[in-house]
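All protein chains but one are shown in place.
So that you can tell them apart, the chains are marked A and B in the order they are listed, and the count of residues begins at 1 in each.
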Amino acid sequence: MSLLSRPAGNKKVPIPVPEEKLKEGTPKEQVFVASQWQLMWWRFRKHHLAILGTSLIAVFYLLAIFCEFLSPYDPNAFERRYTFVPPQAIHFFHEGVWEGPFIYGLERARDPETYLITYQPDTEVRYPVEFFVQGDSYKMWGLLESSRHLFGLSSDVNARGLRIYLLGTDRLGRDMFSRVLYGARISLSIGLIGVFLSFVIGIFMGGISGYFGGMPDLIIQRIIEFLRSIPTIPLWMGLSAALPRDWSSLQRYFAIVLLLSLIGWTGLARVVRGRFLAVREEDYVTAALLQNASEARIILRHMLPSFFSYIIASLTLAIPGMILGETSLSFLGLGLRPPIISWGVLLQEAQNLQTVALAPWLLIPAIFVVIAILSFNFMGDGLRDAADPYKR
Amino acid sequence: MARYIVQRLLYAIPTLIMISLVSFAIIELPPGDYLSSYIAKLEQQGSRVSQSELEALQQRYGLNQPVYVRYWKWISNFVRGDMGMSFEWNRPVKDLVMERIGLTALISLLSTLFIWAVALPIGIYSATHQYSLSDYLFTFIGFLGVGIPDFLLALVILWWAWSTFGVNLGGLYGPEFIGEPWTWPKVMEVVKRIWVPMVIIGTAGTAGMIRTMRANLLDELPQPYVESARASGLSETETVLKYPVRIALSPFVSTVGWMLPGLISGTTIVAIVLSLPTTGPLLLKALLSQDMYLAASFIMLLSILTVIGTLVSDILLVLVDPRIRFDDVQAG
Partner (left out) sequence: MHKKQTFWRGVAYAFLLATLVAMLSACGATAPPPAEPSANDAPAADEAADTASADTESADTESAESSSDDAMASDTSAQESPMLAEMVAAGELPPLDERLPVNPVVVEVIEELGTYGGTWDMAVTGQADANGATSYSHEPWVIYDDTCSEWKPNLAEAVEISDDGKTFTFTIREGHKWSDGEPFTTEDIMFWYEGIAMNPEVSPSPPNILMAGGEPAVIEAIDDYTFSVTFAEPNGLFLPDLAFVFGDNIQTYPAHYLKQFHADYADADALAALVEEGGFEDWVQLISAKLDANVATNPDMPTLRAWKLTDIGPPWIFERNPYYYKVDTAGRQLPYIDQWRLQAVEDGQMVTLKAIAGELSYQARSVSFTDLPLYMQNQDQGDYRVIKAPTEHPLGLTIFPNQNYAGDDEFMKGLLEDIRFRKALNLAIDRDELNELIYLGENGDVADAFPLLADEPELFAHLTYDPDAAKALLDEIGLETDSNGMRLNPDGDPIVLSLDVFSGQSYMDGSQLVASYWEEIGLQTSLEEISYDLWWPRIDSFEYPMTAYVKDSIGGLARYVYLRSYAPVSSSSYWGPAWGTWYQSGGTEGTEPPADSPARKAQELFDEAKVTVDSARQLEILAEIERLDLENVWEVLTVGTGSNIKIVKNNFRNVPDVNYCVLYDSDAWAEQYFIAQ
């Protein structure tokens, strides 16, 4: 049950590229004095998709970090007069005349027979879209209290109920655009925190295993084998059911991340172990040993840096696994649950035929998931291609 | 070699004992038991369970016995090949699993073949045309499959097929074939439908495969032996296919062992949406309703297959790639 894809790349060695390519555009001597990170950056720049992916990721994280300000509304505020509103178009010209950004009014109708709700734009009424408007109040990062939003309709219009729904609304009339942004915060951080934790555990365990060998290695390998032998879904269910009942949703959220990484570190540990096994035999390690360097120094100063970049690359590739894992768990009803908003929760709510058939815009969170995952993959690919510039 | 296998098998014993404890603990961890979820389910239907009925059920299922007694009963029977009875289905676990295992293996196998058929050529092409537009394009398509959540893709395909062609692609065959013998039209019907899970599960796996193949091959291409093959007058296609591809493939051979548990469990989410009677949904339901013996025996079965699969992988790795010595794999 490979529900959570484990950190990839455990059998791959870095990719060599002919040296001529490497030197293109850079003077030869510069290459020799360049730091490892500079070399990586030069290589990385060549991977155009990786650059694109990285930029998109940066944008996504900005959206997630400032979601309170960027989203026009409270993601949990419902509006009964505007359920199932399709995404609204922003207009600039009214009857051929430039008016600046505005939206038309909406007329709602419900078919008494089929109960289907339909909306007609009311071109008589126009609401200008404004920037830095007053709206629902929020606490930025739980600290700064404010009610300014990047954009929205001016507040007197808000009071009458019409709102701007860039990505439409759901069955309770909640603004999908706001929900996607708030969801990004949770979904993107789950990946980061989870991967960071598996990173720490994985390096520690893999390092011990690979450096010392012998009995510690044997035991750790048994633990890995053991963890990998238990199907993920049951393991996940058992652990999450064992969480204390009186935890707040935030605590449960962190516990879930922790659980994800407790299961997810094994792949990385195998990679690290393999690397250690290989590097242990290198001349410079032997040299350090001969100089009576301490073990900690050898590991931290000499061995780890030699494949650090490579590990970062495989970590980047592990993040999309975590994001997807979160959506899958939500689908199974095991992950985050409303009222927490995550992409997985949004997709789970959209996982029904009614939505697919009659309100397809509720599937938009999937597009964000796809873009995020593609971007991370491209970035990770680029990083890995660039990871080992000294390779023959 | 024989010594190595024996040693590995011996190591597996404590692992399996641990797993059996954990499989059982997983069922025991959540508060309540099968009866509490049974009651809640009846509750939702509007039914009531009286105290006397409850006591009778507890006695019947042995749920009033202490945990260690139940564990011992279960594991001692399991070792003898008796996987116990499912509470919910009132049938032996073995029958329930066997009923679904064939289809599960078939779908897993087909999707694996699909992945290989798609990913290997793309991987080779991408490696030989690194950083070209088509490299980007193919990689993009491959990653797209990973990125789309498969449950959503399955549902959208179902709706699209129904709204466009008026066909409900759910299930293994249409309602007109239920209970019919396995005649040719029925087999064809299955063939007509089985591509859906095959492609959906397959798309999720291609990216990883493309990426690995591309990377492995990129490793091999600059090697001197490739140069010499090229120099000896082989065409470019032959040069690439004959040696580097072969070596780049070897890691895949070693993963065949890992497929073993996946063959009977790899399709849970897609199977739920497409309503395929595979083992995944059965296990999930058993876990949700705390159907103790069904869930525990199933987990145990999967775990054993994983352990065997790992062993097979490691042995294959040694056999296929002589560069690896036993020392390297001994602990892994």
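General remarks:
Criterion: contacts are C-beta pairs under 8 Å (C-beta built on N, C-alpha and C of every residue); 3 or more make two chains touch, one makes a residue touch a chain.
Since the model is a prediction, treat every value here as computed from it, not as a measurement.
Within the entire complex, contacts from the absent chain reach the displayed chains A, B. Set against the missing chain, the residues B:L16, B:L288 or B:I308 yield one that touches it, B:L288. Here the missing chain is touched by one residue of B:P121, B:P185 or B:P277, and it is B:P277.
Checked against the hidden chain, the listed residues B:A105, B:A127 or B:V196 yield one contact partner: B:A105.
In the full complex, subunit B makes contact with the omitted chain through residues 30-32, 36-48, 50-53, 55-56, 59-60, 62, 82, 85, 88-92, 98-99, 101-103, 105-106, 109, 113, 155, 158-159, 162, 166, 168, 170-171, 174-175, 178-182, 242, 246, 249, 253, 256, 263, 271-277, 281, 285, 288-290, 320. Take subunit A: the residues that touch the chain left off the picture are 76-78, 80, 83, 113-117, 171-173, 241, 245, 248-249, 333, 337-339, 349, 351-354, 357-358.
The rule is simple: only the chains that are shown with their structure count from here on.
Within the complex, the subunit A residues that touch subunit B are 1-3, 5, 8, 11-13, 15-16, 18, 46-49, 209, 213, 217-218, 221-222, 225-226, 228-231, 233-235, 237-239, 241-242, 245, 270, 273, 277, 320, 324, 327-328, 331-332, 347, 350-353, 356-357, 363, 366, 369-374, 377-378, 381, 384.
Against subunit A, in their complex, subunit B makes its touches with residues 11, 14-15, 18-19, 22-23, 25-27, 29-31, 131, 136, 139-140, 143-144, 146-149, 151-152, 155-156, 158-159, 163, 207-208, 211-212, 215-216, 218-219, 222, 251, 261-262, 265-266, 268-269, 280, 283-284, 287, 295, 299, 302-303, 306-307, 310, 328, 331-332.
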